[in-house]
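Below, a portion of the complex is reproduced, with chain positions unchanged.
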Amino acid sequence: MKFEPISGREMPRFAGIKTFFRLPHVELNAGYDLALIGVPFDGSLSYRPGARFAPTRVRELSALGRVYHWERKMSFIEHLKIADVGDCPIVPIDVMKTYSAIEKHFSKLINLKKKFISVGGDHSTTLPILRALYKKHKKPLAFIHFDAHLDTYPAAWDCEYHHGSFLRHALEEGLVDGSKVFQFGLRGPLAGKDDLDVITKYKMNTWTVDDLRRSPLDSFTKKVNKAVGKTPVYISYDIDCLDPAYAPGTGTPVVGGLTTYETQQILRGFHLPTLVGADIVEVSPPYDPSDITSLAAVDTMFELINIFAGADK
Amino acid sequence: MKFEPISGREMPRFAGIKTFFRLPHVELNAGYDLALIGVPFDGSLSYRPGARFAPTRVRELSALGRVYHWERKMSFIEHLKIADVGDCPIVPIDVMKTYSAIEKHFSKLINLKKKFISVGGDHSTTLPILRALYKKHKKPLAFIHFDAHLDTYPAAWDCEYHHGSFLRHALEEGLVDGSKVFQFGLRGPLAGKDDLDVITKYKMNTWTVDDLRRSPLDSFTKKVNKAVGKTPVYISYDIDCLDPAYAPGTGTPVVGGLTTYETQQILRGFHLPTLVGADIVEVSPPYDPSDITSLAAVDTMFELINIFAGADK
Amino acid sequence: MKFEPISGREMPRFAGIKTFFRLPHVELNAGYDLALIGVPFDGSLSYRPGARFAPTRVRELSALGRVYHWERKMSFIEHLKIADVGDCPIVPIDVMKTYSAIEKHFSKLINLKKKFISVGGDHSTTLPILRALYKKHKKPLAFIHFDAHLDTYPAAWDCEYHHGSFLRHALEEGLVDGSKVFQFGLRGPLAGKDDLDVITKYKMNTWTVDDLRRSPLDSFTKKVNKAVGKTPVYISYDIDCLDPAYAPGTGTPVVGGLTTYETQQILRGFHLPTLVGADIVEVSPPYDPSDITSLAAVDTMFELINIFAGADK
């Protein structure tokens, strides 16, 4: 089996059953290195739903994907065997059952020694993935976090677990190391000043859009590369880190955000040999009439694949 | 306080804060007869979400509402004091907490001796409303059900309670009297023949679109009027009873459905002095680019109001 | 000059500058018989604006037009010279100046002995056209009116003239003969019972959708054909006579309306040698994401052209 995308010069890009990047659809235990996987759960959202359709639409748009990275000067298929392993089981109307299902499924994947990029789903799906990784690695991860929101918020409607609290839980459960949390793209009004306390408490590195535009972007990525060192690291990319002009199709958009060019620059600045997993979340196709948000997700997936592929350098 | 819509000839219909039918927004215990109320919960859906935005959008479109019914030759405001009581509390990401909140809120309304028309939300929101009514009336209700689906389906993903099982639970809990269940508009493929067993078991009156098009519509409504008699009766109108041409904006559309003209004819055929409540559910604004689904909901609300208003005749 | 559409088998239908039916764009005084003309004014609307873009979008969709009428068994180009005379001057933000401009422009057209089909614009644009016709014919016209609304309503916001009052003014000014007004497709709630008084006062023939569905459609058209006799007659087709499923793109949609098939049947039933003008109004492209409303307008234009073309039989 060739773990490579079907060429658009052979089969037109609009043709064929849609898998991520036109890769083969395989079983979890097949002989690939890096899994692309969907997590179609949007049951923890606070505003506009629809992220459940993200894996389908991102698969469709990923037909536009290609393999050679002009800036990194490499073709990922020469470094990685890569495949689409389908969607993770979830329970669309039950948060807790879903967390269990995700944790279980990703534990399987991790125990098979696979790396992965997950396409959510709402951001709460990251929590059970981190739990699965912690079970394996038995120490807190470094955590690179693209988002408009801190996601360390308190309970809402008396529910501890929702898409705005996943990172607080990950910190409280010791799944991630606060001093190795790096947040890119934060902005927007907060419910109150208290929302900022968690930054201090956990010594997180929180960079707002203003912060990022005051210095060259590689000054941030160099800091991250160095701080991560040999710690296993995870990248979580909430599409709402982007400005609504670039990513209208998301559940809780915030104006004044990053451009895709900026997050490309940041992602290209990473050299992370210890990267163990990544996700792209909060893409909401019903609010994305021209599919540009799904397309941004596809491009981000391409950059993430290249971080994995370049890890052997 | 005047419990009447603001006239469109005084304040343009696109102006003003949007309440149902431009009625006053009041507290639960104000001096009205019939409450219009939103239940913005879509956490039990199996396919396309978005019904959480239905109360907002139906309020917006209801600005087109007027008061005189040409066929019934009556103006509802001469028969009823009517008001918008806002939205019922719900927990967007927890089905069970939401059922409790809805049951509690509607119990308050019922104990205040109010009639109501609720705008969901997904169809599972009908179940706690029926529980609240049962607590009050202490006997099974007659139940008039517009839908493409039976909604008596078994558990899905090991979840007993979802938007396709509410009626089975209502039957099993004795909230409604199977022989006084009247289903209009059913159609479409089923998961299997077993799905039909519940009809026999509970002696339900199930009329498919084919059935309805073989006889005059008033033959059905006369049968219902008679069978209901003095039993308290509830009307639940799932917008997917309509064909997708008339109601594209819904979670699980089924082609081959009713027209709005047909459901108007059916609703106009009802004389139901014992009507205790009604709902309109499964309107999904993100899939309704021209708002015709919300508009159909507004018109259905107008017909329902007139059944309440005509009950004193 | 050939007053014929450009063939789609020569120049593809999506190509070329868009005129109505791909006809030549000519000056008012050119040698044609029937003018197609735009009236892009929507300044008298009470709810959703956008009809100002109708002439442009109807021109675009009319590229799909063809010339042979399968049921009438005739090709209109063998009976009529037909042309696009561009748009009537209007003042987008001033109702009274616009009425003057329309009356003046149509008077020119009428004095040149041209027949015409106008594409509005909102329904108030019909009033100055009727004034121009009355100046010429010096007696009240027969008036065939497709609409969801009576359009005989009182002043709104202290404005006498708006898109819901044009017919009342035409009656009051004696431009049309109430007993020869024929209304097709009325329905929906009214502001009050008083709204109906005008029907009695002017002896209008008002047929609701219910009325039309109780008898064969040709029973109505025969009645109209006979009653019109030698009186000059005008047809005004408000696209909201159609159900929102068929015509979502309109300013004040009303559910429970006619189908395009039904209005085709009615229009095909007319034999009106005295037809002096016609219009299609209230098409609102911003609310018509798939252009089906504009397409319905194009088809109605085709049927109207054929009534003119068949008048010589």
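Order as written gives the chain letters A, B and C; numbering starts at 1 within each chain.
The definition used in the following text is that a contact is a pair of C-beta atoms (placed from the backbone, for glycine too) under 8 Å apart; a residue touches a chain by one contact, two chains touch by 3 or more.
Bear in mind that the values here come from a model prediction, so they are computed numbers and not experimental data.
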Original post:
Total subunits of the complete complex, with 3 given?
Top reply: 6
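Assume only the chains that are shown with their structure count from here on.
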**OP:** Chain touch graph shape: choose line, ring, star, complete or other and state it.
**Re:** line
Subject >> Approximate Å spacing (C-alpha centroids) for the pair chain B, chain C >> reply: 38
**OP:** Using mean C-alpha positions as chain centres, tell me how far chain A is from chain B in Å, no decimals.
**Re:** 40
Subject >> Chain centre separation (chain A, chain C; CA means) in Å >> reply: 55
Subject >> Residues of chain C whose C-beta touches two or more other chains >> reply: none
**OP:** Report the residues of chain B in contact with chain C in the complex, numbered from low to high.
**Re:** 7-10, 12-14, 63-71, 73, 75, 243, 245-246, 259-261, 264, 289-292, 295-296, 299, 302
Original post:
Within the complex, which stretch of chain B touches chain A?
Top reply: 42-46, 48-50, 52-53, 91-95, 97, 157-159, 162, 286-287
Original post:
How about chain C: which of its residues touch chain B in the complex?
Top reply: 46-48, 153-157, 187-193, 195-196, 208-210, 213, 243-245, 248-249, 252-257, 287-289
